[in-house]
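Inspection log for the structure reproduced underneath, given as structure tokens.
Complex shown without one protein chain; remaining protein chains in place.
Showing chain A:
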Amino acid sequence: MRLEKCWFCSSTVYPGHGIQFVRNDAKIFHFCRSKCHKNFKMKRNPRKVKWTKAYRRLHGKDMTQDSTFEFERKRNRPERYDRNLAENTLKAIKKIDKIRSDRASGHIKNRLKTGKVQRQKEARKQLELGIHLVKAPLALAQDSSLCLPKIKVNVSQTQTEENQPMEE
């Protein structure tokens, strides 16, 4: 039994699932489900199809280089069965999986950080402009405690430098 990777979307194909297509040059393509198989038949390039792992890795959306990937390399030599080895491997798989997924989500979080800062800035500006929709101007003038506090947004140096040419 071997867990293959779908050729199109790179998800694991478990036993009992999917179709294996053998081309005449003896290259074998594994597909996890008919969606991937049909896309393959349409001759679509997985590197251009947004939802595949190939696209995400190519465009830097997902983590590409990490030491945890080394554990998952394909090994062609069958190991002699050893109960201790099997037990330790199962424990290790769980741990490595957790580490890898934590690192991957960290990578995505980092990637989305700059967008968050941008959105906060825009939201603050919008609130300042449209404060009359939130609270009547008269009420604001009368009671200064209702004034919105200044939101401090930490903007990194590189960002401000980038914005300069646009403001020209």
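What we mean here is this: a residue touches a chain if its C-beta (ideal position, glycine included) is under 8 Å from a C-beta of that chain, and two chains touch if they have at least 3 such contacts; residues count from 1.
One rule holds in what follows: contacts and distances are computed from a predicted model.
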| item | value |
| --- | --- |
| Which of "Myotubularin-related protein 9", "Creatine kinase S-type, mitochondrial", "50S ribosomal protein L14" or "Phosphatidylinositol glycan anchor biosynthesis class T" matches, in UniProt, the chain that is not displayed | "50S ribosomal protein L14" |
| Residues belonging to chain A that touch the chain removed from view | 1, 13, 15-26, 28 |
